[in-house]
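Below is one structure; the comments refer to it alone.
In this view, the complex is presented without one of its protein chains, the others remaining in place.
As written, the chain order gives the labels A, B and C, with residue 1 at the start of each chain.
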Amino acid sequence: MPDLTRTLEANGHLIDSGLMAAIMDTVILGGGDFEIVEFDIGRTNEDPSRLVINVSAPQQDRLDRLVGELHRLGCFAAQPPDATLKPAERDGSVKAGELVVCGYDGMRVVPEFKARDRHEFSFMSAEISSERKVELAVRDLARMMRQIVERKGKIVVVAGPVVVHTGGSDDLAVLIRTGYVHALLGGNAIAVHDIEHALYRTSLGVDLTTGRPVDAGHRNHMMAINAVRTAGGIRPAVESGLITSGVMYECVVNNVPFVLAGSLRDDGPLPETIMDLYAAQAAYTKAIEGADLVLMLASMLHAIATGNMLPASVITVCVDINPAVVTKLNDRGSGQALGIVTDVGLFLNLLAQELE
Amino acid sequence: MPDLTRTLEANGHLIDSGLMAAIMDTVILGGGDFEIVEFDIGRTNEDPSRLVINVSAPQQDRLDRLVGELHRLGCFAAQPPDATLKPAERDGSVKAGELVVCGYDGMRVVPEFKARDRHEFSFMSAEISSERKVELAVRDLARMMRQIVERKGKIVVVAGPVVVHTGGSDDLAVLIRTGYVHALLGGNAIAVHDIEHALYRTSLGVDLTTGRPVDAGHRNHMMAINAVRTAGGIRPAVESGLITSGVMYECVVNNVPFVLAGSLRDDGPLPETIMDLYAAQAAYTKAIEGADLVLMLASMLHAIATGNMLPASVITVCVDINPAVVTKLNDRGSGQALGIVTDVGLFLNLLAQELE
Amino acid sequence: MPDLTRTLEANGHLIDSGLMAAIMDTVILGGGDFEIVEFDIGRTNEDPSRLVINVSAPQQDRLDRLVGELHRLGCFAAQPPDATLKPAERDGSVKAGELVVCGYDGMRVVPEFKARDRHEFSFMSAEISSERKVELAVRDLARMMRQIVERKGKIVVVAGPVVVHTGGSDDLAVLIRTGYVHALLGGNAIAVHDIEHALYRTSLGVDLTTGRPVDAGHRNHMMAINAVRTAGGIRPAVESGLITSGVMYECVVNNVPFVLAGSLRDDGPLPETIMDLYAAQAAYTKAIEGADLVLMLASMLHAIATGNMLPASVITVCVDINPAVVTKLNDRGSGQALGIVTDVGLFLNLLAQELE
Partner (left out) sequence: MPDLTRTLEANGHLIDSGLMAAIMDTVILGGGDFEIVEFDIGRTNEDPSRLVINVSAPQQDRLDRLVGELHRLGCFAAQPPDATLKPAERDGSVKAGELVVCGYDGMRVVPEFKARDRHEFSFMSAEISSERKVELAVRDLARMMRQIVERKGKIVVVAGPVVVHTGGSDDLAVLIRTGYVHALLGGNAIAVHDIEHALYRTSLGVDLTTGRPVDAGHRNHMMAINAVRTAGGIRPAVESGLITSGVMYECVVNNVPFVLAGSLRDDGPLPETIMDLYAAQAAYTKAIEGADLVLMLASMLHAIATGNMLPASVITVCVDINPAVVTKLNDRGSGQALGIVTDVGLFLNLLAQELE
């Protein structure tokens, strides 16, 4: 009969990070049992706690699964065995023959936790709600952005076409020009509508100065696409003097890299839009490297894709008028995600004012 | 065998108001048939059209129903019979014995229609969408409000507690102080949270200056209620110097009438909150008398109730971050309803700036 | 100099209920400091934990506030002082002269907690989401309802008019007839549309058998109101044979008490609709007395009002197609709330099938 008990350790801020409760929940809900061998609670807020726990289960496979789960919560064996490395059988996301760690042996996870009094920015503790005062979050976000810029950090903006429709693109252009954006991620549509706006002052045919649809305005977005295609791309269209303002213009003249990832619904994509998704994913991954803050503006698809690629340590701020989008993004597990449910055009307007 | 054909007339801008299509639809979908006896279309945009139409149906009751429906669309009989008046049988919304018109005979409805080039305010043609630039609607609304004030017209504001939570109450207070609000309608909650804010700078326990929940802040709203109850009401609380700022304060010192209608979910209502709904409906009806514009701010229940009481000729502007609320309000049949899907706090901020 | 430290105790399942983390958070975020004097963790899942903690703060008022907050989390002083009782100064929710407990001294709160392996009903752990299989929640809910009925418990249903519009009223009528509903709470609208359906087979003028609007159907709801008013009320209208089916009919013939609370937007209320909100609140309070389960069906206003009146120990199940409503209701602090985001008509259909 095999030994169906394993002794595991964990340490850190186990209570305030919720790990202690999660460890105990995991064992019971996973059909196992626990006995606390040792628990030293930190006497003050600064002191870490330390746990030694015996975990048992009725079958070996259940115990193995439990231990796997507990590893993810930062538990580790006192004398860990070596990790197991095996070559990949065939090409996939990794190439055949590359070594891959299999199983949990020899691995240790250090879970993130939210320190209870270390929030640099009070708004980071704010719940997602449309029933909050947005100015405060904007003020704190502006402060954070200024600090990141001062210490030569990196801010990435992910933006959807609603930024243009709601009149926020002039403000986003200001942020780029004044050095607050170090990479811009989006899809075909934001670039198309930004350029439509730069060329014809409309977005989807609506004049953004008067709010009225213009004559035959529905043609403008296709005319913008054709104009850029004729010029050979966004960069040549800026360099030749065709495009003289807007988000894409500022990216080009300020050397801010941008990546436009294609999607199935794009029509007549711009030359810069990457329609090979592997290439688009690679370009996104490269663009977010080293990011300190990612600002996601009204763009569910691109924001979720970016979120999937980000390490949990990067601060993300997601702004959308639809609370479901904000919830979906904040549920993706990052410890430092803030959601703001508001009008993205007005938000950018306030942010640009605050940063000036 | 009865004559199952009726000859009806209609005139006005029948095509651009959609009435012509509605009349024909009504007959066919109601199981009848029509023959157009005469149709003089206006030759230019200014000329009205005139229609004479024979409507027939296979049974008398169906024909009667059809004629009833067509009356609502402005159709009328060439030689109308007298209206039928009967005394009400028992008390209800009217008192027993009062004369009530029964049936459609002798009645003529003049339907409203939207003139295609007479929009004083371009934004009134705007669809409901969160993907629009809000500044333009605010600018036009401010212009409309200024004109109404200049010609001594009447502006009514219906507001919910989200106005306070989102930091819009200082701006609404400015609008009241500067003469842009001539009656305020709401429920218990907006007054409670406005007074909580005036007394403790919090709304639902969140400090509106810092965005942080304050110690024991959840008690503040109950303390605000108790303070006002002890003072004997909002007006005495203002007059005694207890309340010195906010929406309710400005109403009191500027003699702007306010009506707070109770709802089932209110706790500890303020003395001014009317918990008898007949009395509340009567007070609302009186407050909106003669209104030129009703501005509905993040308050579904009170806005729908107000909408039910308004003649269709009053312009209504509904602001809410939830598009479903805006759709619900705009569907209530008024010809002059505008919906703006945005953050109500930022909206009021912009509106107050624009009106200064 | 006053002693700015207090020694408090707490015991129970402090970790898995999240209380331990909440206690520590409260002290730090409230600007205080703590020292853990003693912490005995339960060795196994069954054992409770015990905490003795010193809490200090820089000022007396801050310390008092902290202790107040900690009381709510179940902390108590080792030698508690007597409670302070004062007579109420004037009439409000309580009458002048009635004794009211003031402050926290001498009080002890026993917080609820969710046991990690004691869920009778697996679905109670389900998150709120429209991306879940509803049949499972229905199956478990039906099982719970059967058990409550078997042990002579009490089930209260709160329902809105959407129950009728979506075709769920026949199923709700079955639940009433077969003994699964012991009180029905709602507003004027559910009764009006249920009776419109009983009399004319329409709801808001739409034939629920064909899905088509009927001729002049918009008049039906007013005709239903008038018919009931003429009869003298819902009960006489059932007893006289006017109403022979539907939700209200089943309530009357099965002696299931119902309460219809008025709201500001009601027109022509039915005689049973209570337009005095104090009386309506009292009737609701009486109807929910002793409830084991409250099922809230597509009725935000009445559900929130009911939720405010319920002790936290009552299980509530809220069904609505709008996730925001479900979130709002579940946030109200009850430990036993389940939200189901789905189509309420289809939900009732499944539930009635499952209970047959």
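By our rule, a contact is a pair of C-beta atoms (placed from the backbone, for glycine too) under 8 Å apart; a residue touches a chain by one contact, two chains touch by 3 or more.
These numbers were taken from a predicted model, which means no experiment stands behind them.
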So one chain is hidden, and I want to know which residue out of C:53, C:185 or C:208 touches that hidden chain in the complete assembly. C:208
Please identify which residue in C:166, C:299 or C:327 touches the non-displayed chain. C:166
Could you tell which one of B:34, B:258, B:284 or B:347 touches the chain left off the display? B:34
Looking at A:16, A:69 or A:207, which makes contact with the chain not pictured? A:69
Determine which one of A:37, A:85 or A:324 touches the chain that has been left out. A:324
Residue-wise, where is chain A in contact with the chain that is not depicted? 30-31, 62, 65-66, 68-69, 89-90, 92-93, 215-216, 226, 229-230, 261-268, 275-278, 280-281, 284, 301-302, 304-305, 308, 322, 324
To test your reading of the contact rule: which positions on chain C touch the chain that is missing from view? 122-123, 125-126, 130-137, 140, 162, 165-167, 206, 208-212, 321-322, 341-343, 345-347, 349-350
Go through chain B and note every residue touching the omitted chain. 15-16, 18, 20-21, 24-25, 27-29, 33-36, 39, 41-45, 116-117, 323-324
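Keep this in mind: only the chains that are shown with their structure count from here on.
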If you average the CA atoms of chain B and of chain C, how far apart do the two points sit, in angstrom? 31
Separation of chain A from chain B, taking each centre as the mean of its C-alpha atoms, in whole Å: 42
When centres are defined as mean Cα positions, the distance from chain A to chain C in whole Å is 37
What are the residue numbers in chain A that touch two or more other chains? none
